[in-house]
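Apart from one protein chain that is not included, each protein chain of the complex appears where it belongs.
In this document, chain identifiers A, B and C correspond to the written order of the chains, with residue numbering beginning at 1 in each.
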Amino acid sequence: MTATTVGIIGCGYWGPNLLRNFAENETAELRWICDADQSRLAAMGRRYPSAQTTTDYQKLLADPKLDAVAVATPVATHFLIGKQALQAGKHLLVEKPLTATAREAEELNELAARNQRTLMVDHTFVYTGAVRKMKEIVRSGELGQLLYFDSVRINLGLFQPDINVLWDLAPHDLSIMDYMIERQPQAVSAIGSCHIEPGIENIAYLMMLFADDFIAHFHFNWLAPVKIRRTMIAGSSKMILYDDIEPTEKVRVYDKGVTTNRTGDREADYQRLVSYRTGDVWAPKLDSTEALHHVVAEFLDSIRTVRRPLTDGEAGLRVVRLLEAAQQSIKNGGQAVQIAPTP
Amino acid sequence: MTATTVGIIGCGYWGPNLLRNFAENETAELRWICDADQSRLAAMGRRYPSAQTTTDYQKLLADPKLDAVAVATPVATHFLIGKQALQAGKHLLVEKPLTATAREAEELNELAARNQRTLMVDHTFVYTGAVRKMKEIVRSGELGQLLYFDSVRINLGLFQPDINVLWDLAPHDLSIMDYMIERQPQAVSAIGSCHIEPGIENIAYLMMLFADDFIAHFHFNWLAPVKIRRTMIAGSSKMILYDDIEPTEKVRVYDKGVTTNRTGDREADYQRLVSYRTGDVWAPKLDSTEALHHVVAEFLDSIRTVRRPLTDGEAGLRVVRLLEAAQQSIKNGGQAVQIAPTP
Amino acid sequence: MTATTVGIIGCGYWGPNLLRNFAENETAELRWICDADQSRLAAMGRRYPSAQTTTDYQKLLADPKLDAVAVATPVATHFLIGKQALQAGKHLLVEKPLTATAREAEELNELAARNQRTLMVDHTFVYTGAVRKMKEIVRSGELGQLLYFDSVRINLGLFQPDINVLWDLAPHDLSIMDYMIERQPQAVSAIGSCHIEPGIENIAYLMMLFADDFIAHFHFNWLAPVKIRRTMIAGSSKMILYDDIEPTEKVRVYDKGVTTNRTGDREADYQRLVSYRTGDVWAPKLDSTEALHHVVAEFLDSIRTVRRPLTDGEAGLRVVRLLEAAQQSIKNGGQAVQIAPTP
Partner (left out) sequence: MTATTVGIIGCGYWGPNLLRNFAENETAELRWICDADQSRLAAMGRRYPSAQTTTDYQKLLADPKLDAVAVATPVATHFLIGKQALQAGKHLLVEKPLTATAREAEELNELAARNQRTLMVDHTFVYTGAVRKMKEIVRSGELGQLLYFDSVRINLGLFQPDINVLWDLAPHDLSIMDYMIERQPQAVSAIGSCHIEPGIENIAYLMMLFADDFIAHFHFNWLAPVKIRRTMIAGSSKMILYDDIEPTEKVRVYDKGVTTNRTGDREADYQRLVSYRTGDVWAPKLDSTEALHHVVAEFLDSIRTVRRPLTDGEAGLRVVRLLEAAQQSIKNGGQAVQIAPTP
C-alpha cells in the first residue's frame, strides 16, 4: 500500500496536533508543512525533518505528488485555501467550522463532488470515546423517543481576536448534536452580548425548535466563574448526562423517566397519575484514544476506500448553517430564524 | 401591642408552613384555618386548637375581627379570593405567583391602594439567607457593572396537574432576579415543550434582553436526570455563583474577570491584550433562618407600620408580566415579546 | 394474628422514631411509652393517645400483657434496663451500642438464651437500602477476594455530654462491616484525642488486622470542616464506594482492579507487568424505605416466628467488643489489642 502524502497548512494552536497525528499514522506520509510564521515553521520543520516547509501554501497545491491537504488556519481563510486545494485536485480536511458562511460551505461541497475529492471537516468531538459511546447508546434505541438536547460549555475562556464565542465554541456542540440525533431544526433563536469587546459576543444562548416536540438548547460563555462542559440527552426511557470535566466517568446513563398511565377516558386521564421511574445509573468504560487519531485515520481511510467520511462536507455545511442562523438571530434581538430543510 | 389576627386559606403543600410560621410569630394571632378538604382541615385544627376552622373562606372575610389573610390555594383562584379579601378590608399575603394574569395582578394592586391595605406576594426565596447576602454584595457595588444573570432550576420534578414548569418554577428565579438587579427586560423570548402531558410544558428556556448589554437567561425542567439549582450573577469585577444544592457554601464570590487595556488608538486596540484576572474565592456565612419566618415577619411588620412590604404587589405584578410574556413567546415558537416599561 | 404489644423506654433523640415506626406497623400494638422527662412524655402521649404513659419503666416490666420492650435510653443504662426486661420475660430491642461493656453484652445474651426471648440490637444502617444492596453484591462474589474495608465518618458534629466520638459514631461502621464481611479482626489499634472536652475523644482512628491480608480502617471525627460519610470495600475484581452524602447514587460499583501475570519463574516475575483494569461504573437503584421500618419489622417477625433476628445480641456483642478494644488501645497510645476469637 502506498502512503497518502499529506501537507498541513497552518501550525498555530491546532496544527501541531494534526502534524503529530499524521506523522504517527503509518498510512500517511507527511510531505509538507506550511505556516506564515517563519519561526513557528522552522520549529515544526526541526520536529519533522523529513517534511518540506514553506510559508507559501501554493507550493503545496502545485506539488503533483501531494495527495491531501489539512487546513488549520483562521476560519476566514478556510474557503479560499480549501477551494484552491480542491481545484488543485487535493483531498481536503478542514478545521471546524468548515467555512465562515453557508454559501462558502456549499461551494466547497459542490467542488469536492465535481472533482471527486474527499472533503472532510474536523469535528473532533465526534471522534471522542464519550461521543461514540453515546451514539452507540442512542442508536440502540434504549433511550426511547428522544425528547431534548441541552448543552452548556462555559468557563473563563480564551478571548479570540477574530471570532466570537459562538463561532469558537458552538461547532463542538452543534457537531455532536448533528451526529447524535441526525436531524435538523426548523428554527433557531439566539441572544448574545458583547461585554468585553464591541462586536464580539462573549456569551450566547441558542434555542432550536424541531418538527415535533424535540427541542435543543445551548449555552456558550467565555466569562463564567466556573468551567462547565455538560450535555444532557433525554429520552422517554433513559437519559444521558455527558460531563466532559469528569476525568473518567464522563458519560452516565440514567434509567429515569416519567410514565403516564393514559386510559383514553378524558375524565380519568385528568386524574391519572404521572409516576416517576428511577433506576440504576451506569457509567460505561470509554475508549480513551485521542480523538484526533481517529479523525486522521478516518480521513485517510475515506480517501483510500473512496467513500464519504463520517464528518463530511455536508456535516460541515449543516453546522455552519446553524451558526449563521444563530448569528442572525442574535443581531435581530432573538427573533427566530427559519432553517430551510436540507434536500 | 395588639396581635394581628390572621386567617390561612388553603392547607395543601405550602399552607401548613404558613400556619406554623404565623403560629410561632408573637405579633400574630392565628384566628382562622380554611381548606376545602374536610380531613386536612381537621388535622390542622387539631394542631392549632385555638384557631377556628372552616371549609368556606367567606366566613373569614365576614369576620370583622380578622385583620389579614394568607392565601395558599391553586394559582387560578388567587385573584378571586384575593379580590374579595381586599374588598372585605383584609390585608393580603398571596402565594407566588401572585395571579394567573398580569391584568389580575394590576387589579389587586389597584384595589389594595384604594383600600389602603397591605398587598404582599410570598416570593419566599427573596427572604433566604443566600439571596439576602447576594443582594448585600450586589448593592455594595463590588461586582462592578452587572453583565448577566443565568439561572438553571432542573430535576426529575413533581408534575403539577394544573400548571406547567414555567409557572411552577420560574417565579422563584424571576423574583430573585427582580429583587437582585431592580431592572426590567425589554424583550422576552422563550421556548418550551410538552413531552409528557399535552399542553403542559415540562421544559422551558427563557431569554431576556435589556436596554443595555445586560442579558438574562433561565432554564426550567421537570424531566432532567440530575438536580441542579444554580444561578450566576456576573459583574465586570466579580462574579457570584449561587448553588442552592450545596448544604452550606451556597454562595461563592469569585474575584475573577477580564480586563482590557484600551488605548483609544484603533490599531493598538486591535492588538491589545485581553488579560484574565483570577483571585480569591469567598463563601460568606449565611443566615440559616427559615425564609418563611422572615416572610411572615415582613408581612406583619408592614401592616403594623403601614409601609409597603419588600415583595409588594408590584413585585408580584412584575413577575407575572414576565411569566405571561414567556408563555406567549413559547406559543409563538420563540418569537420575542416586548415588555412595556413600567411607569 | 394477635398484635405484639410493645413498650418504648426513652423518648429523647431516637425514641420518637421508634414510636412512629412501631405505631405504623400493623403487627404491633403500642402499649406503653416511658420517659423520665414529664413534658416530653406528655407530648408523646398526645401523639399516641391509645398508649399508656409513665416515667417509671418498672410499670412496663410489671405489665403481664406487654410482650416486648424497645430501649432508647443513654448507653450506660442499657444493661440494667435490658437485664430487668429479659428477667421479666420481655423480648428486647436495644439501641446501638448494645451495652457499655462486652461483659454486659455477654450477660444479656446469656439471659436471652436462658429465657428464650428475642434479643436484638438496633444496628440501623444494616437495614438501609444501600447496605442491603452492598451485602447482596458482596454475597454474590462479584467483588472477588475481599481486600480491605475503609470507612470515614466525619463532620462538625454534635458533641455528646456522656459519650465520645468512638462510642457515638463507630457502632454504625462497625456494624456495617460486621454484617458485610462476617469476619472478626485479630487485633485493633486506635488513637484518639480530646481537643474540646477532657476525657472525651472528639477524633479517633481505628486499624484492624485480620488472619489473612484483609485489613480495615476507620476515621471518626466530630471536629472536621466538611461532612464525609464514605466507605470503600475493595475486592480483587471490583470495588464498592458507598457515599452516604449522595442523595441518590449512594453505592457505586467500580469494575476496576489490578491484574498480575505471574509465571512462577522468579526472574520473569520480577519483570512481570502489573496491569490496570478499568471498566464500567454502576450505581444500582436502592430501596429508599426508612431503615427503621425494616428494623421494627425484623424485631416483630423474629418474635412471632421464634427465630434469631438479623442483628441479634451476638452482633451487638461483637461490635461492643471492638469498641472496648479500640478504647483500650487509645488509652495505651495506639498499642494493638488482641481480639479473642469468638467460639
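As a convention for this text, contacts are C-beta pairs under 8 Å (C-beta built on N, C-alpha and C of every residue); 3 or more make two chains touch, one makes a residue touch a chain.
Here the structure is a predicted model, which is why all the values come from computation and not from measurement.
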| item | value |
| --- | --- |
| Neighbouring shown chains of the undisplayed chain, as defined at the top | B, C |
| Touch criterion as defined above, residue of C:Ile9, C:Ala234 or C:Ile339 at the omitted chain | C:Ala234 |
| Residue among C:Ile163, C:Ile215 or C:Ala297 touching the omitted chain | C:Ile215 |
| Listed residues C:Ala23, C:Ile163, C:Ile181 or C:Cys194, member touching the removed chain | C:Cys194 |
| Positions on chain C where the hidden chain makes contact | 147-148, 150, 156, 159, 161, 187, 189, 191-197, 202-203, 205, 207, 209, 213-215, 217, 219, 221-226, 232, 234, 236, 239-241, 252, 254, 256-258, 260, 270, 274, 276, 278, 333-336 |
| Touch list for chain B against the chain that is not drawn | 248-249, 255, 278-285 |
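Just so we're on the same page, only the chains that are shown with their structure count from here on.
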| item | value |
| --- | --- |
| Interchain contact steps from chain A to chain C (minimum; 1 if touching) | 1 |
| Chain whose mean Cα position lies farthest from chain B | C |
| Chain A and chain B, separation of their C-alpha mean positions in angstrom | 39 |
| Gap in Å, rounded to a whole number, between the CA centres of chain C and chain B | 44 |
| Interface hub residues of chain A, defined as touching at least two other chains | 278 |
